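Starting off with a structure, shown below.
Missing here: one protein chain of the complex. Every other protein chain is in place.
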Amino acid sequence: MRRFLDTILHFFGKMSTSSSPGEDYINRLFLFFLILCGVIMVVVIVMILTGVIRYRSGRIQGEPDQRTGNRAVEMTWTVIPFILVTFFLVLTIKYMKAINSPSAEGKKAEIRIIAHQWWWEMEYPGYGFTTANELHIPAGRDILVQIESADVIHDWWVPDLGRKIDAIPGRINYTWLNSQKPGEFRGACSEYCGAQHAHMLIYVVAQGKEDFDGWVISQQRVPGPPADSTGAEGARLFRERTCISCHNISGISDDAHIGPDLTHVSLRQTILSGMLPASRENIIKWIGDPQKIKEGSHMPDFMLEKDEINALATYLEDLK
Amino acid sequence: MMLFVGSESFFFLALILSYIYYSRKGGQLSTTAGNLDIFKTSIFSILLFSSSLTIYLADLGIRRSNRKMLMFWLGATIFLGTIFIIGQGVEYSRLFKQNITISRNVFSSAFFTLTGFHGLHVVTGLIVLAIILFLIVSGRFRHLENQALRSASIYWHFVDAVWVAVFSVVYIGSLL
Partner (left out) sequence: MNFRIHIPEPKTPLPDIKTGEGLLQWISTVDHKLIGIMYLWTSVFFFIVGFAEAFLMRIQLALPNNTFLSPETYNQIFTTHGTNMIFLVLTPMIIGFATYCVPMMIGANEMAFPRLNAFSYWTFLFGGLLLYASYFAGGMPNVGWFSYAPLSEKFFSSTPGVDYWILSLLLMGIGTVSAALNLAVTTLTMRAKGLSMTRLPLFVWMVFVNSFLILAAFPVLNAGLFMLLIDRQLDAHFFLSSTGGAPIMWQHLFWGFGHPEVYILALPAFGMVSEVIPVFSRKPIFGYEFVAASSVAIMLLSFGVWAHHMFAVGLGNTFNAFFAASSMLIAVPTGVKIFNWAATMWGGSVKLTTSMLFALALLVNFTIGGLSGVGFALVPVDWRLTDSYFVVAHIHYVLIGGSLTGGLAAAYYWFPKITGRMLSEKIGKWHFWLFFIGFNCTFFVFHFLGLLGMPRRVYTYADFPYLGSLNFFSTMGAMVFGSSFILFIVNIFYSLRHGKKAENNPWNAWTLEWLTTSPPQPKNFESVPLVKSRRPLWDLMHPEDPDWKRGNSKKTQGHE
């Protein structure tokens, strides 16, 4: 019970201090709406309880007065909702425009987010690198992102960072992201997209200028050759066992984007789009039996030997 | 029957609107659409439109209790409708020979779906009319004043009206 109340307070708390201006509008509109709901529910419940209690049967003998309506009353309770509707419509349009402005016409997106069946590709054309599932943005300013899909309809949804928007194949959608302060935000794909829709989580990190620049540099770095023989074996396997035909690793591969970019996978918090923490163990488990971990995913089981998987894990771990 | 016809018009409305969208989207109006034979189809369309006249005359036959008139014009309606379907079939096979099938591109998908469903509705109508004609000829309809033919002729007029719309949108539209 206490935890239940906590949830409610938690939510109301969030509503008054959000980290993003887009989110602010949404919260404010929702608050007005909640107030309206409260008032209407109270009115309806009072009307019902009055009817049931004050006018219960047995109070009078025989049938009550058979009145059938009151035009004035009915007009009132039709007109008042109309006025409320107009008020909310005006607010809705105003806030909708505010969230969507400025218009994306003629502007170039800083980040291209491409949704795939069950992972998120993020390309930073200005900086020249691509990453996956974990989005870093500089805090404190508006960032234009472009949302696309490589296969079916997905939906970009990070509740604390503003509106959600569909990723539709054959179409480019734009949205603004803005986190006023540094922070971490969780989101999820929000349009059913197949078997592993449930495991297409989003993780956004908003960073101060220095941290963000540092991150960019780490992402731009092309990894050097592997440090030891296991790593070298891993690199060889990566090429020869065709991992390279789906996954890109800067410096050695042909820029395939069928699977997530693995150049700096060791720097991410999670793998498999938020499903498991990023660790050597988890990578080994995953490569060993993908269908067991994320059933339905498009990664085949390559039937690798234990030491081969080990080598690959070492190789990926050491990529910096 | 009016309600049924009203309902089916929403079906065709949806298909027509989809056709208009897809035919403009693909940009194939100038290419694939160029293969449509507007002249021949116009001839067959005129025949279909005249079948509305013939079925009206058949209706008149009922009202004048003239069995011969009814049977003749009903037969004429079926005849004209069949010619229309044959004409459509010929047009289809000509397009197929040029490898324009339903899966060729978005335009052809929309084209065949829209005209195909219209054709199916015409065939259904022809079957119904043929059954009615058979029943009249074999003497099964004791009273000529019969709800069946009235309903069937409302349906038939509807099928014609849909073709007016489809022909305008598809064939005349392809000229614009």
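In order of appearance the chains are A and B, and numbering begins at 1 in each one.
Keep this in mind: a residue touches a chain if its C-beta (ideal position, glycine included) is under 8 Å from a C-beta of that chain, and two chains touch if they have at least 3 such contacts.
This structure is a prediction, so every number in the text was calculated from the model and none was measured.
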Query: Omitted chain: which shown chains does it touch?
result: A, B
Message: I'm checking contacts with the chain that's been left out. Which of A:111, A:139 or A:188 qualifies?
response: A:188
- prompt: So which of B:106, B:154 or B:169 would be touching the chain we can't see?
  reply: B:106
Query: For chain A, which residues reach the chain that was dropped from this view?
result: 3-4, 6-8, 10-11, 23, 25-26, 29-30, 33, 36-37, 40-41, 44-45, 47-48, 50-52, 54-60, 63-70, 73-74, 77-78, 81-82, 85, 88-89, 91-93, 95-97, 99-100, 151-153, 155, 157, 159, 162-166, 168-171, 173-174, 186-198, 201, 274, 295-296
Task: Spell out, residue by residue, where the missing chain touches chain B.
output: 3-4, 6-11, 13-15, 18, 21-22, 25-26, 102-103, 105-106, 109-110, 112-113, 117
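The definition used in the following text is that only the chains that are shown with their structure count from here on.
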Centre-of-Cα separation between chain B and chain A, whole angstrom: 50
